[in-house]
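I have placed the structure first, in the form of structure tokens, so that the comments after it can refer back to it.
A single protein chain has been removed from this complex, and every other one stays in its place.
Up next is chain A:
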Amino acid sequence: MPAVSSSDKVLSYEKVAESVKRAQYAVRGEIYLAASERIKKGEKVIFTNVGNPHGLGQKPLTFPRQVMALLTAPFLLDDPRTATMFPADAITRAKTYLANIKGGVGAYSDSVGNPYIRDEVAQFIQARDGHAADPERIFLTNGASEAVRTLLRTLIRGHMDGVMVPVPQYPLYSASIALYDGCFVGYELDESTGWGLDLVKTKASLDAARARGLCVRGLVFINPGNPTGQCLSRADVEALVRFCFDNRLVLMADEVYQENVYRSRHPFTSAKKVMCELGEPYTSGLELVSFHTVSKGVYGECGLRGGYMEMCNFDPRTVEEIYKICSINLSPNVPGQVAVGLMCNPPRRGDPSFDSFMAEKAELLASLKRRARLLTDAFNSLEGVSCQETEGALYSFPQITLPPAAVAAARAAGKAPDVFYCLALLSETGLSTVPGSGFGQAEGTFHFRTTILPAEADMGEVVELFKRFHKGFVQRYSGPVAKL
């Protein structure tokens, strides 16, 4: 039989779609893969590379899981013992879902999600913002990521279409834009003002892109920020709303961390609320899509893959097309949809589970707030490390000043300096982080992202490990004769 060389194969690397090769996603990139190898060898790894709370010991909230258990095994609802094992409101809720989800969790739902649950989402949005939300414009998806990708796929017509994305950004955006052959148009956030919006720079990026002949069609902002952890001021959100309307950009509001806010300097205000309150022409003129998920907040239900997008002022024909794309995968997973419903419609005052539910939430939020503080302070205590406050989200994104010898060593090893640093950090401490180059950063600066998620009991060790490593690393590359 004739031998077929690797490059003769039909699906040889040479013949993989270029767009796929271009897409990079550092969150599960080089450092993570190296960490996985360590695990295989039985070496310890502390995964702080991805916002995966339950993987680091965070417990799920009780009420939603009770409802999901009952909904998944409806025979329980007919068993008299169930009333002694589950609170009455969880039982009622499960029964309500069963009555409103044909076929329970086992059947394909409507392609954009079960209507009853989309109604729960609409009511949540309304209660949050004080403005009406249309359930017909709310699409449920397998996590917010899927919604983002569907939107980008629709928005990007070809390689001359650009989408503005903050720098630093969560690399789902850069990867998806590459995947769909679009153009990434970065607009830098200002580290010196706690990663605030710099409208002048943002406008300059847009103008430069358009001058290059690009059709810039959308702008993403992540609030609270990932990896940056800032909460935008209301003024900044207003500015973005105006900017996008004035410059004919679809505003994509990634608000998945809206329930992770630790400082009241800038409480969370949704883009939707701001748009509705700025009045015309913005209220009915801005094309806005907002994203949310069950993966973050205090739910941390990453594995369930529950998310949604809300579209405002979209051409109804576009909405139809997006519906059509969603229908190719038949329906989003139903347990994830239920999780979204439970997040948007939690126990109310007076319900049996209300007090314990609120207590669980409060405790988790307080703990996250403490850990955010701890890490920010720990990083800032080190020479050569400076860290903006983690006001929100689940990450710390310190800037590290690397000695020139370290930079040289990195380049000699064919690695970006922050990748080199993070690989050394992993190798010496087992801490798996994501280098700043995976998110984008101002030229000549280096960062890395870590989550604030290790259990409070473990935080001391994490901080110690890091401090020891960093001091050692700097020392190693700072001597007059720096060792390579």
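By our rule, a residue touches a chain if its C-beta (ideal position, glycine included) is under 8 Å from a C-beta of that chain, and two chains touch if they have at least 3 such contacts; residues count from 1.
The rule we apply is simple: contacts and distances are computed from a predicted model.
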Undepicted complex member, UniProt protein name, chosen from "Aldehyde dehydrogenase", "Sodium/hydrogen exchanger", "Cation channel sperm-associated protein subunit zeta" or "Alanine transaminase": "Alanine transaminase"
Given A:31, A:105, A:378 or A:393, the one touching the chain that is not displayed: A:105
Sole contact to the chain not displayed, among A:121, A:140, A:175 or A:309: A:175
Option touching the unshown chain, where A:50, A:252, A:288 or A:434 are the choices: A:50
Touch criterion as defined above, residue of A:60, A:135, A:347 or A:440 at the omitted chain: A:60
Residue in contact with the excluded chain [from A:329, A:345 or A:427]: A:329
Sites on chain A contacted by the missing partner chain, in the whole complex: 1-6, 8-13, 15-21, 23-25, 27-28, 36, 50, 52-57, 60, 62, 65-66, 68-70, 72-76, 79, 81, 85, 102-109, 111, 142-143, 145-146, 149, 153-157, 172, 175-176, 179-181, 295, 299-305, 318, 321-322, 324-325, 327-336
